[in-house]
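Single-structure report; data block below.
Missing here: one protein chain of the complex. Every other protein chain is in place.
Order of writing sets the chain letters: A, B and C. Residues in each chain are counted from 1.
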Amino acid sequence: MSTRTVIPMGPQHPVFPEPLQLKLSLKDEKIVDVAPALGYVHRGIEKAAEKNDFTQNVFLVERICGICSFIHAVCYCMAIEDIMKIELPPRANYLRVIWGELHRLHSHMLWLGLLADSFGFESLFMKFWEIRERILDILEKTTGARVIISACAIGGVRRDISDEHLQEILTVIDKCEKELNGIIPVVMSDTTVKRRTVGVGVIEKEKAIHLGIVGPVLRASGIAQDARMTGYGAYKYLDFKPVVEESGDCYARAVVRAKETYQSIGLLRKAINQLPSGDILTKYKGNPGKAAAVSRVEQPRGELIYYVEGNGTKNLERVRVRTPTFSNVPALSKMLPGMELADAPVIVLSIDPCISCTER
Amino acid sequence: MTQTDTQPQEKQFPVLEGAENITIDNLTARVKKLDEEGYRLLTATCLDRGEKYEIYYHFDKDLTMLHLRLLVNKEEEVPSLSLIYLCAFLIENEMKELFGVKFSGLFVNYGGRLFLGEDSDITPMLKCVDC
Amino acid sequence: MFLNSGNTVLIVFMAVFVAPLIGGLLMGIDRILSARLQGRIGPPILQPFYDMMKLMSKKPISGTKIQIICVFVYLVSMILSLVLLMTGQDLLVMVLVLAMGSIFFILGGFSVKSPYSNIGAQREILQVLAYEPLIIFYVVAIYLKTGSFMTFKVFELKDPLLYSMPLFVVALIIIMVIKLRKSPFDLSTSHHAHQELVKGITTELSGRHLAVIELVHMYEMALLMVLAMLLFATNLWIGLALGLFCLFATIVIDNITARLTWSDMLRFAWKIGVPITALNLAVIYYFSIIKK
Partner (left out) sequence: MANFLGAVIENLFKKPATRPYPFTKREPFKDARGLIKFDGDKCVYCGACSKKCPAAAIRVERAEKALYFEPFKCVTCGFCVEVCPKDAINQEFEYRKPDYSKSIEKYGPSAVPAPAKTEAPPSQA
């Protein structure tokens, strides 16, 4: 029994929503080595973005990720607006924040549910997804689609949110907050949940930077880094403070995301109260010139970076996408060894892997 | 885009604002210094510039970004940063695979089979795929 | 009532043919109840039978012959132990036959190459280790009360066993949690531990061989119910209610806990389950001495 077993975890595995393979070498039930294998959903989107018209790319980059799609589009549009020197109307900036935070809210809810599922807590999983469904409904009401909402456009947004819908968003998030108050503290103090997450997959503060981790994983290791701190879009008016935890284990990552859901609700309330009236789209002319721009925004999974370079035609010279999971995957090779096989699903999920993002 | 293929010399390429030029020889030393100063490696962007590769390394410290710009000939080997920043191994493997950039001292080498299939023999992100 | 030889044939018939139907129905109820606790509608009550029918209609592609033999031995021993229990035979023999079935199941898990199956088999051993002492204690307690290992003696008692062995309800719930593969101890295979082991010990089984495993689960469910009914043998309806209560408790526990690891399971079963049952045993023993 003490010989090494190699478990091919994935590419088809119930715990991964997307195809990723981890070859886990086990000694009894202890993981001694791990080798990630990617490449199951590489779609060549970076290349396709060079072939497309730059306006079409807004819809293309949205499809990089099925969960934080809108934020991809925002980041791409920000880069193009930087190159073409387009000023956004203030209302558009706020609307982007509102939709962005709604996306973060439903993504975190999805993640909390998946985490619960990874250690076999089905009722909790269903509860989180039940709450998530309300947010998806409000997204569909305001934009016309549930997840890939295609609401962003270069120079602003494509749809406006009516006052009636704004009120509805407020009531929905009030309701969500009330329901979350019922379950999040319960979950965070549950003995069995703590037993599975505390001290699992620890990344110390010192190692964090060298592993290149980003987003909630980095913040759970005690480093206050959040692209929203740069104040892009309307965030500069919303008095944003990042959520930081110190212990760097799966529990800290869950706590960071749980607190961020409350933070998102707060940001949404603030943004809706401050929402200025006016235009939602700036008209622009011509093609992006010969210039390059780097833009970064905060996705639910971490920091997203776009490098966009124009060449004066309607096509772009280069679109480079750095997604958060791409940075977080190398950290798995440091988190997994030494843990039990039973911890593997929890640890892998704790970085919130989005493989379609990673491979593009 | 076809212009790139026919007249690469005449084409003027934009340079990212505020980028710091760097060469193969002082890349490792510069990055080591940045590491000591507490910079995070965000990512690297590779661009096909006809005869050369242009590689941007993006760093961040306290919300300020710093870009290093490296121009190398297509045959030259670029020293890998994966021993300084572990996360660089995925980024470099990706460049190696999609652009054909040569790296020395890669920490984990996927051998060009990170994203592409076993039978793939092209570097798809180059401007002219067939060469 | 179990002594009548004319009845015996009927009881054997019940054990072999009616018990799985009841077990399947209980599994269906289990699934609906689990769904409702999770806020879902859930499958129709006959879903376990539909699953079986679908599995039967599929072409089996199984790993090794040994595993298939093991699976059938597992089925036979499960039926046999149920028959032994229901015809009022020796409880110790019943426990041994039950354990033998489990061992064959585990051997089958080890006989294939899949690492998932092997690890599932290892965990199944640990599960057997965790619940077996509790069943043995249960049998010993019955022996202390009736002075015999024969089940039919239970039915001759005036007072139901529950009055003197209340703590064994806890033991029974622990056994059910492990046997029915519910959280927090759903480790080796199952509809639930898929996050770690996909299909665990049954990974390499398919088609009608997997249907056999489902059938075994149905017998298992019936067996657990009969075990619970023994606690209230004077009125079998109350006994059944007790069994259903244990099942409900198991389902609720499934939905309010996360899955723990195998070491936690052993620790829990040995540190909490064993002392509780041992305490009850000691009390029974004490009173039996006083009586004398």
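In the analysis below, contacts are C-beta pairs under 8 Å (C-beta built on N, C-alpha and C of every residue); 3 or more make two chains touch, one makes a residue touch a chain.
On a predicted model such as this, the values are computed, not experimentally measured, just so you know.
Under the touch definition stated at the start, the shown chains contacted by the missing one in the entire complex are A, C. From the set A:5, A:25, A:150 or A:313, the residue in touch with the chain omitted from the display is A:150, counting the whole complex. The chain that is not drawn here is touched, among residues A:130, A:177 or A:279, by A:130. Only one residue in the set A:23, A:47, A:63 or A:207 touches the chain that does not appear here, and it is A:63. Take chain C: the residues that touch the chain left off the picture are 33, 35-42, 252, 255-257.
For chain A, the list of residues touching the undisplayed chain reads 52-53, 55-57, 59-60, 63, 123-124, 126-127, 130, 133, 137, 140-141, 143-145, 148, 150, 158-159, 182-183, 186-187, 189-192.
By our rule, only the chains that are shown with their structure count from here on.
Of all the chains shown, the one with its CA centroid nearest the global CA centroid is A.
For the pair chain A and chain C, the distance between mean C-alpha positions equals 44 Å.
Chain B and chain C have Cα centroids lying 60 Å from one another. In the complex of the two chains, the chain B residues touching chain A come out as 1, 12-17, 35, 38, 40-43, 45-47, 56, 58, 63, 65, 67, 84-91, 98, 113-117, 124-125. Those residues of chain A that touch chain C in the shared complex are 1, 5-8, 13-15, 26, 29, 116-123, 125-127, 130, 190, 192-193, 195-196, 340-342, 344-345.
Contact residues of chain C toward chain A in the complex are 34, 37-40, 115-116, 118-119, 122, 183-184, 186, 192-196, 198, 254-262, 264.
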